[in-house]
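Excluded from the complex is one protein chain; the other protein chains are retained at their positions.
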Amino acid sequence: MKLFVSEGNPQCVKVLAALEHTGVKCDLQLLGHEEKVVSFLSRPVLPAVLLPSGQQLFSANAICQYLFEVGGKEITDTSRQLLEWEATELQPVLLQALHVAVLQGKSSEAGTLLKVTLSWLEQFLSGKSTQFLTAETVEVADIVLWSALYPILSDSDLNAGELHLVRGWFKRVSQLPACTKAVQAILPGKALSALKNFLQKQPALHTQRRENLPSETEEAEHVMTEEEIEVAGQTFSGGLAESRVTVERKHPVLPKEGKRNVLVTSALPYVNNVPHLGNIIGCVLSADVFSRYGRLRGWNLLYVCGTDEYGTATENKALEEGLTPQQICDKYFAIHDAIYKWFQIDFDYFGRTTTQQQTEISQNIFFRLLERGFLQEDTVEQLRCEHCQRFLADRFVEGVCPHCKYPEARGDQCDKCGRLINAVELKDPLCKVCGKTPVIRTSKHLFLNLPKLEGELEKWLEQSFSTGDWTANAKQITRSWLRDGLKPRCITRDLKWGTPVPLEEYRDKVFYVWFDAPIGYLSITANYTSDWEKWWKNPQQVELYNFMAKDNVPFHSVVFPCSLLGAQDNYTLVNNLIATEYLNYEDTKFSKSRGVGVFGDMAKDTGIPSDVWRFYLTYVRPEGQDSSFSWADLALKNNSELLNNLGNFINRAGMFVSKFFNGCVPEIVLQDEDKRIIAQVAWELKQYIQLLDKVRIRDALKCVLNVSRHGNQYIQINEPWKKIKGGDEDRKRAGTVTSVSVNVACLLSAMLEPYMPTVSQTIRTQLQAPDNCASAMLGAEGYFLRSLPTGHRIGTVSPLFQKLDSEQIEILRKKFGGQQGPSKKSSTTETKPPTAAEHIANQRKK
Amino acid sequence: MALRELSSLEKFVGLKRQKKISTQGERKVPVLQNNNGSSLIGLVTISSHLVSEAKKTELLGESVEQRAVVQQWLEYRLTRLDNCSQDEVNIILTELNEYLVDKVYLAGNSITLADALMYYGIHHIISELAVQQKEKYLNVTRWFDHIQHYPGVRHHLPPVIVLRNRVYQSNQH
């Protein structure tokens, strides 16, 4: 066994003393402070012990305990308590005091720091009749505490208070030869000065270590001030103001003077691809949660989206299925529409890019760019597949990325490094359709002169970054783009299905999808209302939010804004770019071809309600980093959060009113405890508002769950089901508690609406909540109001959620795990075995 | 936090009657009132006491050496893990990851109080880790998943889903 110590290290005194006192055989080695003995610790820690078995000990107290136990002494509860106190209470203060005394020379201040702590020890000793801390003999606690306090108590300059008993004990322990020896070895001379070297090497004291991680610890309880509690109580009692009436949404929604006008777009899904869960959470669902929230907040909000329909993929599909491209688009548009309807995505308008308005607006922008000299002509080398007899669109070429060597880089962008590339730059390109190597042919094309627009872009970006809400990844991606230097982008292609280029020499060409697709936002709005320009050419009044996944960022933050800036037509540019990371599926990625993952319409067939999907997807929304969809986790969250937390609370609250109070909300007599929970809930509501205003969708959801958790605790502690059987006072308490709870439930229905609209509506129906309560409570900074007054009659209460059991989940997981093999090209709704859905349906019948 | 932990611990070691435990001070240190009027203060102290009372002393370590190691990690939990700053979190995870390379449990070859309390203490950190980070601290994740599945440990804490296969190849970090 080997013990490593260093001179001047106060922790070493105790181990050496323990060693001497217990007489355990051990090799001793003196090291410098910097030397690292324990390999896995990041900082050198001494003292350390290497045991014969190879185990290392790095805690001085544990080492002392070990030595004493080896010597035959067992540790008692009191010893443990003293050691714990030493490590958690004494040491932090001690280190600070020593720091102040030794390095800053302020001995008196050091003494003051220690007064409280040492007085506890004094008090402890006063309750003891033994010579030493735990017994009549010196035990491990004595050695440890004595050694820790030695530098302080041996120095007469340091006055840490009267401490008769402490000093008496200290003197007795000092007489031990083991102690004197240890001190001589480690702290020769004056203790405090001997410590200097050691203390200087310590990392900066973490005086701010006591911060709680916000909203991450389960019970990071916000400490309510008395004031907060009072205010909350009063606001609550104020109840719903009569005048607040919700405004029915009237189409077309147009910007209004004096209101906050918010325009929300979600990246247009490509029509041919059935969206999977990752696409859904990345774009439309995120935007939907935010939009519903915004409307509740009273903003004047428009949410548009649609399918992106032009491009070769559609062309090819049309050939395959023997239909025209338009027919294909019609067919798939319906599929997308149905999927989003099922997910309750509340678009104000869900359109398409293949409209007359698209042609008009994009050609208009085009001409304006041309006139202002932002377009240049060039001949381009393009890959042409002789076998397929056509120029290959970017998505039909795959090869090795010239920058990062990723072997599956697509013709326009490398999936791995994200850089935009031209298809001809790919190494070893292959035609994705026939697998042959394409040849390079030249063709005349038009380029958007991004470099010329760079200056203006940067100026605008700076302003947008600073005033708007961009997600961190969006900013980062954009900045790296700019850093790499902008190059002219080709905006035309040799294809048929697309917006035609309105120039004679380019009559066989169409616009490149990434040029005119974002213009789709405008044209779709134009299809919604002829006053579309009030939104899109109105940057003063309109705040534009773009929702997308991170791979779309460059187009929305650079290319498209440049087109609009170049057109110089006072276009509304994006103020807030919200980009998500990737959602993985279980341990891998979504893959339609391999049948891995849940794709849009399949969710419906699982029998799991749309709201549950919405809840889970927002719960795991990939914000700062990639996240994963996991069936097991879905079941878990459903059962623990929805069923046991949320559902349980709301149901209980409602049930109490029904059962104990004949369905009428009882009277409230607020006591301190009730005010406290009201204040807590009000605080959570404020957090929720603050977070959702900043599109922190995931974090805000946690607030909702916190409210429900508080609610459950509140009911648990107050036991209204018991009190209702008691005397008058008790029954009144039960009434208050029930009433407060059911109002919290009402608030929850409001907070839940952006996330789970159906459930939210169900709750409101069950509680017969007034229509305007949601918008009343979510307005301004959020007010928790009493929306259900005394005597209010509620409706029939029933459970909101079903349990998902592991069997069902297993069935589902297997189904989507990729055993099906490549799915059929045209069918998206495959016939599924009804087991899982049936199972769930059967559950519901119970 | 301490109260719920101790309550879970009571269930874990199979103690039937719930003890009267309160907290004191701004650090919310738990205090256990004994029947004879004396009290025990401190999370580790009380936990150890509960374990002894339930006659599950193997949870404190079966040899002198193992007991010292258990003590060491309990101290680590209180002094390094609790209330640590965000920067400290990564350091702690790295240290634990290194330590757990060749170990299934923190002390010896069987589960001890050290594993249980470290699990309670580190839960909030692990549940917030992203998939990449969980893979970075692979040994910690493996240890964590094992402990949270250990019968009787997990009571008051929601389970954290740990994916078995690595999604990210190690050279990406």
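A and B label the chains in the order they appear, each numbered from 1.
Definition applied: contacts are C-beta pairs under 8 Å (C-beta built on N, C-alpha and C of every residue); 3 or more make two chains touch, one makes a residue touch a chain.
In the analysis below, contacts and distances are computed from a predicted model.
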UniProt protein name of the chain not shown, from "Elongation factor 1-gamma", "LALA0S04e02410g1_1", "TSEN54 protein" or "small monomeric GTPase": "Elongation factor 1-gamma"
Chains shown that the absent chain touches, full complex: B
Omitted-chain contact residue, chosen from B:L15, B:V31, B:A54 or B:L138: B:L138
Of B:A54, B:V89, B:V104 or B:A130, the one touching the omitted chain in the full complex: B:V104
Missing-chain contacts mapped onto chain B: 101-105, 108-110, 138, 141-143, 145-146, 149-150, 162, 164-166
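The definition used in the following text is that only the chains that are shown with their structure count from here on.
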Chain A and chain B: spacing of chain centres that average the CA atoms, whole Å: 25
Partner chain B, residues of chain A touching it in the complex: 39-42, 51, 53, 55, 57-59, 61-63, 65-66, 69-70, 75, 77, 80-81, 83-85, 87-88, 91, 206, 208-213, 216-219, 584, 586-589, 624-628, 630, 632-633, 636, 640
Interface residues, chain B side, partner chain A - complex: 1, 4, 27, 29, 40-45, 48-49, 52, 64-65, 67-69, 71-72, 75-76, 78-79, 83-86, 88, 91, 94-95, 98-99, 124, 128, 130-133, 158-159, 161, 163-167
